[in-house]
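Removed from the display is one protein chain of the complex; every other protein chain stays in position.
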Amino acid sequence: MRQDIRITDQAFDPELELAGFRASLSEAGALVSFTGLVRPAGKDGDVSILSLQHYPGMTERGIADAVVKAAERWPLEAALVIHRVGDMTPHDPIVLVATASAHRRAAFEAADFLMDFLKSRALFWKSETGAEGRQWIEPRDEDYADAARWDDS
Amino acid sequence: MRQDIRITDQAFDPELELAGFRASLSEAGALVSFTGLVRPAGKDGDVSILSLQHYPGMTERGIADAVVKAAERWPLEAALVIHRVGDMTPHDPIVLVATASAHRRAAFEAADFLMDFLKSRALFWKSETGAEGRQWIEPRDEDYADAARWDDS
Amino acid sequence: MAQLLFFGRLGDLAGGTERALGLSEPHTIADLIGILGACDDLLGSALAEPRVRYAINGAIVDADALVEDEDELAFLPPVSGG
Partner (left out) sequence: MAQLLFFGRLGDLAGGTERALGLSEPHTIADLIGILGACDDLLGSALAEPRVRYAINGAIVDADALVEDEDELAFLPPVSGG
């Protein structure tokens, strides 16, 4: 399986990346993508800046391990993970995950699995800055529950 | 919820459509897309042409009903369905489904649901033309099983 | 004239996706399949297969539904999705 994992502090263009990903495919009939966008409404009213911090090296290795697990579990032709760090404003793309497989079920489940990993286990720390100042965010219980779906099955 | 449903006999550009879809969003934090591509390997060896037939009017109404069901079930900001008909060759995009919601679970499940509908219940008839001539295709048992997942829950 | 539409492999058997049929009085779909089958066994039995559904003017109906002149009757074999 081909894989492409990138963490960047620069804005990226999800559709440009997806076009390149699709052009790279030779066998797949199914391509699933997830794009995460900075939402305008935060917990304490409007968010002006969302900031993501990572641990260079260790964060990438954790994502690479999750991609390996996905490839062991589903027959993927290729997987792409791009994750933004640093300061972002509403509507900015934060994360892009794309998976390609012969059939759609594998592509859907692998993308879902990778997003659950990124949301609850990858080494990212998020803060939101709004009218009330900066606030660090922790995962929602929902995120832990989503990730736990893959643990024993 | 905004919806955009199109059946076309012209080639379309999935990433261009996705860029437009993303630009239309105001609240969503999660965008899931599925792109179906003509696979080079068919049942009887290589496929040179895949052809899709639909029942104009009735096919569109069936898809519109499925989109309404998805919107009743998941809090979606927008949904996009583009389906190609006519003759296609390997690697051509056949179908694009995109869903956008505040959170990722709704976007994933709604896209998955719509694809299951399109694969097993929408009024499309598919034939593959290869070295052995034209052959009409019926859904795999897997497609019926996938669609049945949504029936009672 | 009633318009008959044959989708998927039924179009191959019918020798085309559309056929016009003048109906002086309403007939059930089952009757029409019998008439078509009298001229063409293979087509008649394919149209009567249990997995084939019928639609009159875009609405799914049973084989005992009446087709009138000016109606559009579609024969829908199992679909095979995108």
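Each chain carries a letter (A, B and C) given by its place in the written order, and its residues are counted from 1.
Please note the rule applied: a contact is a pair of C-beta atoms (placed from the backbone, for glycine too) under 8 Å apart; a residue touches a chain by one contact, two chains touch by 3 or more.
For clarity, every value in this text was computed on a predicted model and none was experimentally measured.
Participant: Among the chains in view, which touch the chain not shown?
Facilitator: Computed over the complete complex, the missing chain touches A.
Participant: Among A:18, A:32 or A:52, single out the residue that touches the unshown chain.
Facilitator: A:52
Participant: To test your reading of the contact rule: which positions on chain A touch the chain that is missing from view?
Facilitator: Answer for chain A: residues 36, 52-53, 55, 57-58, 61, 83, 94-95, 115, 118-127, 136-139, 143 touch the chain left out.
The criterion applied here is as follows: only the chains that are shown with their structure count from here on.
Participant: Counting C-beta pairs in contact, which chain pair ranks first?
Facilitator: A-B
Participant: Express in whole angstrom the distance between the two chain centres, defined as the mean CA positions of chain B and chain C.
Facilitator: Spacing between the chain centres: roughly 27 Å.
Participant: What positions in chain B touch 2 or more of the other chains?
Facilitator: In chain B, the residues touching two or more other chains are 36, 115, 119.
Participant: Give the residues of chain C touching no fewer than two other chains, as numbers and ranges.
Facilitator: Expected reply: no residues.
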